[in-house]
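Removed from the display is one protein chain of the complex; every other protein chain stays in position.
Chains here go by letter, A, B and C, matching the order in which they are written, and residues are numbered from 1 within each.
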Amino acid sequence: MAGNSFGNIFSLTTFGESHGKAIGGIIDGCPAGLQLNIETIQEELNRRKPGQSEIVTQRKEPDAVNFLSGIFEGQTTGTPIGFVIENADQKSKDYSHIKDVYRPSHADFTYQEKYGIRDYRGGGRSSARETACRVVAGAIAKQLIADIKIQAYTSSVGSIVVDKSYNELDLSKTEMNDVRCPDESVAAKMIETIKAIRKQGDTIGGTVSCVIQNVPVGLGEPVFDKLHAALGKAMLSINAVKGFEYGSGFSGTAMQGSEHNDIFQADGRTATNNSGGIQGGISNGMDIYFNVAFKPVATIMQKQASINTEGQEVEMQGKGRHDPCVVPRAVPIVEAMAALVMADFYLLNKISKY
Amino acid sequence: MAGNSFGNIFSLTTFGESHGKAIGGIIDGCPAGLQLNIETIQEELNRRKPGQSEIVTQRKEPDAVNFLSGIFEGQTTGTPIGFVIENADQKSKDYSHIKDVYRPSHADFTYQEKYGIRDYRGGGRSSARETACRVVAGAIAKQLIADIKIQAYTSSVGSIVVDKSYNELDLSKTEMNDVRCPDESVAAKMIETIKAIRKQGDTIGGTVSCVIQNVPVGLGEPVFDKLHAALGKAMLSINAVKGFEYGSGFSGTAMQGSEHNDIFQADGRTATNNSGGIQGGISNGMDIYFNVAFKPVATIMQKQASINTEGQEVEMQGKGRHDPCVVPRAVPIVEAMAALVMADFYLLNKISKY
Amino acid sequence: MAGNSFGNIFSLTTFGESHGKAIGGIIDGCPAGLQLNIETIQEELNRRKPGQSEIVTQRKEPDAVNFLSGIFEGQTTGTPIGFVIENADQKSKDYSHIKDVYRPSHADFTYQEKYGIRDYRGGGRSSARETACRVVAGAIAKQLIADIKIQAYTSSVGSIVVDKSYNELDLSKTEMNDVRCPDESVAAKMIETIKAIRKQGDTIGGTVSCVIQNVPVGLGEPVFDKLHAALGKAMLSINAVKGFEYGSGFSGTAMQGSEHNDIFQADGRTATNNSGGIQGGISNGMDIYFNVAFKPVATIMQKQASINTEGQEVEMQGKGRHDPCVVPRAVPIVEAMAALVMADFYLLNKISKY
Partner (left out) sequence: MAGNSFGNIFSLTTFGESHGKAIGGIIDGCPAGLQLNIETIQEELNRRKPGQSEIVTQRKEPDAVNFLSGIFEGQTTGTPIGFVIENADQKSKDYSHIKDVYRPSHADFTYQEKYGIRDYRGGGRSSARETACRVVAGAIAKQLIADIKIQAYTSSVGSIVVDKSYNELDLSKTEMNDVRCPDESVAAKMIETIKAIRKQGDTIGGTVSCVIQNVPVGLGEPVFDKLHAALGKAMLSINAVKGFEYGSGFSGTAMQGSEHNDIFQADGRTATNNSGGIQGGISNGMDIYFNVAFKPVATIMQKQASINTEGQEVEMQGKGRHDPCVVPRAVPIVEAMAALVMADFYLLNKISKY
C-alpha cells in the first residue's frame, strides 16, 4: 500500500535510507527447498556497487549482504528471507549543504511536501541505494527460475547508440567492458563520452535493453497484470527511468498490421517477433525484449540556481562522488527487476489450470 | 492476484468476455457522499463505443451501463458500486472460423496454452471490449477528483505526427474531429490515412498523449509505486499498448544533466518540466504528461498464413467489423486509466502525514 | 482494502444492497478447466434462501443466480466469474418507518456515522442478504476441492445444545429437518423453541459447528495467515457472529499440556485431536472442527425504545418477515466461507515447495 513492496507471490519489501544504519528487505513467498548460491548473490551486488570502475561513482561501499533468516543448511525453508546491507558511508556532515536546499530534479521538494519531513542526507529513501535490495532479491529470483535467461546491456549513452538488434550481438561480451555494452566498438565510444561528460562536471542519459529467453508459454495474468505491464511498472520504479517499450515499441506505431503481425509457424513459434514474446499479456515462448530509458543523473558538478526550504532563490553545486551516467550500474538492476517479475508470474502460473 | 483488479484504495475489478452475456465490474473504495452525474459516465462510454464515426469499427453496441449498487439517491454510499453492460452483439456463429485457428498477434494461442480452454468468440476475455468497464470506473474517478484535469488526444497515426507540444495545442478541440487530434490540419491527414489503410484491408498504429493538470503536490508512493510507474502499468495494461514514456521520455536519454534539470523558481514551480510533473515518483504540482504507443490492430482483412489448434498450417482472413486504427477510441480509455491512478493516489496521500 | 473482497488467490468480491436492483460478485483466481455443476450451486443457494421452512423468515426471494462470464461450455476458463442475483423483494415503501430511526443492535447508526449516508431500505449493505453471494462462491470452491468434505450443522439454539461430539453424530441427517441439526431428538426441541420464541415476537441465538474432513496436510500460511486465523476471520465476517473456537477451543484453556497434547501415531495421525486438525497454523490431516456463535437476531416484533437520526428518543417496533433464529439458514453460509478459505489455501499450498 505504502509502496515499499513488490510482487504478488514472490514478493519483496524493502526498507532503508542511503545514510541510515542499514538498508534491507524481506523476500516472502520463495518456495522451500531451493539450494541457494550465496556467492552468486553477492556477485550480482558487486555488479551494482559504487566504485567498481573508472566511469562510475568513486564512492566506496562494500555492499555486503547479510542474510538473517529463511535459509537453513543452504536451502530456502519457505519462510521469509530477511537481509540487511550496512551503510558504510555514513558521512552525515557531507550533507549539511543540502539540508535546507531543494536540489533540481531530485526528490527533495516532493518528499518534503508529501511528508512534511525528510531525511536529507544523500537523498534518504529516494536514493538509488535502495536498489541494492532489489538486486539481492532478483539474484534469488534468478536462481528460482534458473532455466529462464535474463540478460540486460547498455544500448545507448547519450547519442551513442547500438544500432544492432539484440540477436545480432554476442551478449556474453556485456560484462567485458565497464559500460556493459556487448558491441565493443560502440562500448569504447560510450566510455569516451562518459569520461568527457564527467570532465565537464555534467551527466548524460542512456538506455538499457533487456532480453529474456527460454520463457515458458503462459506467464502473465490478464487483464490488468499483463506480463509487459508488470515489467513496465518494474522498470519505471527504478530511479531515473523515463520510459519503457517492448517488442516493436514506439516504432511499431508507424507500422501496418500486415507487416507487424507475427505469423505462426507449425511449431507454434512465430516468423517475426514484433510482439516481443508477449501476446495478450501472456508469454508466447518467443524472446521477450524491451528498452528502458534513463535520464541524465540530476546531481551535476556545476553551479545551478535553486530554492531553499524557505522558498528563497539560492545557488548550489553538487558535491561528493556521483555517477556521470547511471546506465552501466543500472544493467544489473534491470535484470533484477525482470527476474522478480518473471519469478512471480512463474509461480502464479502454476495454479492457472485445474 | 489473478489480474482482474486494479488500484489499492479506489479499486476496480472487472469481469466479462466480448461475447458472453455481459461485462461489468465492481468499484470498491469510492468515498461516500460523492454526488454522481450518471449521464457524464454514459457520455464517456459513448466516446469509446463502436460505430461512433466513419473511421472506427461499424459494429453496433449500445454500451449502456447499468448500476446495481453503491449509489443511493444520487450519491455514493461508500459501499461497492456494481455495474453491468450487456453484450448486445452476441453473434456466436460469426466466430466458428476462428474456433480452431490461432489468429496472428492475437491472444488465442497464449490463452489456449495458459488455460487449456478459451472462449474463442471474438477474443473472449482478451477482447478490448473489457476496457468499457475501465471507462465506467474512470468516469467516476474523474468526478471524485474533479479539480484534476485529465485530457488525452491522438498525437500520431502511423507516420502522421503532431509535432507540437501539448501546451502549444488547444486541447478543447480534441473532440471536434473523429480522430480526436486537437491539431485540425494534422487531424485531417490522420483521417485520410486511416480511410486509405482501411481500404487496403489493413490497419495502422499510433500514439495517444495525455496531460494531467492541476495536480496536488505529493501523489505517488515510493519506492515501487512511484506515480509514473503506476501510470505506466495502467497504460501498458490497455490492449495493443507497446510503450510508455513520461516527461522527457526516451528523448531525455540523449540529454545532459545541465540541460535536463528543471530549475526551481521561487514559487516552487520549475522553469522547465522535463520531469513531467513527477520527481522521485511523487507529483510536484507541474503538468504530468506522457505518451502511449499503440500497435496496429492485429485483425486485418487480408489473407494471412497461420496455424490451427492441431498445429497445422492454414490460411485465414479477418471477418466482421474491426477498427482500422485503435487510437481514436483509445483516447477515453487512456484518460480513464489515468483517472483511476490519480484517484487512488489522491486517496492514499490523505494518510501520508500524522 | 474497503473490505468487500475475500481471499488471496481464489478471491471473491461482492456488491449489493438488500433492496437495490441486485446483489452479485466476481470470483477471481478459479483455475481453468473445472467442470461446473450449476445446479448444485443453485441448490446451495436454496439452502440459504428465505421462505424455505416454517421456522425461517417467510419473505419470498427466488435467489436465482445468473452467471455472466468465466464459464464456457460448462467449464471455468480461468477468467473472472461474474454473477448477479436479482432482488425480487424491492418494496421500498416498507422501510419508511426506519428511514430516520436507528434500530437497536443493527448497523444503522454505525453506517450513518461512518459514511454520512446510508441506504436505509432493509439494512442496505449491512443486510445478511449479501451472504447469498458467498454461498455462490463457496459452492464453486466446494467443487474445486471436491475431495475435501465440509459439513456444518446447528449445534445449539438458545439453551438447547447437542451434547455429542461431531463424530458421534450422523451428519448425513443434517438436512433432514428444518433446523439442520443431525441429532433428531434435539432438533425437535430446537424447532419447538424457535416456534415458541417467534410467538413471543422475540428471537434467539445459537451455534453452528463445522467439520472439514479429508484435508491434505500442509494448508495454511504462517505466521499471520494461519489456517484457523483465516477460518476465524471468515466466520466472524458473517452477520451476527460473536465468537469462534476450533479444536479444544475455550474448554482447552482449562486443560494441562499433558492431557491436551495430541500424541502422534506411527502413521502420522494423532491419537486425540485437541488440535482440531491444525498445528502451527497448518493442517495436519486430521479433521478440522470449529464452533461459531450467533447472537439473537436484532429485529424483534416487540416495542423497543430507540433514537432517531436527530438524537430524539422514539419507540419503534420491527415490521415485516424476519428470522426468529438465524442459525438454520447460517449452516450453508458457514460451509461456504469454510470452502472459500480451504480452496484459497489449497491453491496457495501448490507453490510452497520448489
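Here, a residue touches a chain if its C-beta (ideal position, glycine included) is under 8 Å from a C-beta of that chain, and two chains touch if they have at least 3 such contacts.
All values derive from a computational prediction rather than experimental measurement.
Of the listed residues C:21, C:173, C:189 or C:295, the one in contact with the hidden chain in the full complex is C:295. The residue touching the chain not shown here, chosen from C:152, C:181 or C:229, is C:229.
The residue from B:4, B:18, B:57 or B:76 that touches the chain not shown here is B:76. Subunit A meets the missing chain through residues 1-5, 8-9, 11, 13-17, 20-26, 28-29, 32-33, 66-70, 72-73, 75, 77-82, 84, 114-119, 124-125.
One chain of the complex is left out; on subunit B, the residues touching it are 1, 9, 29, 31-34, 76, 78-79, 144, 222, 347, 350-354. Taking the whole complex into account, subunit C touches the unshown chain at residues 1-6, 8-9, 14, 102, 104-107, 109-111, 113-116, 125-126, 130, 156, 158-159, 197, 200, 202-207, 217-218, 220-226, 228-230, 232-234, 236-237, 242-250, 252-258, 260-268, 270, 274-276, 279-284, 291, 293-300, 302, 304-307, 311-313, 348-349, 352-353.
We adopt the following convention: only the chains that are shown with their structure count from here on.
Here the chain at the heart of the shown protein, by mean C-alpha position, is B. Of all residue numbers used where subunit A meets subunit B, over half belong to both copies. The two sides are thus made of the same residues. Chain centres here are means of the Cα atoms, and by that rule the chain farthest away from subunit C is A. One simple way to say how far apart two chains are is to compare their mean CA positions; for subunit B and subunit C this gives 39 Å. In terms of their C-alpha centroids, the spacing between subunit A and subunit C amounts to 46 Å. Residues of subunit A in contact with two or more other chains: 1, 9, 222, 352-353.
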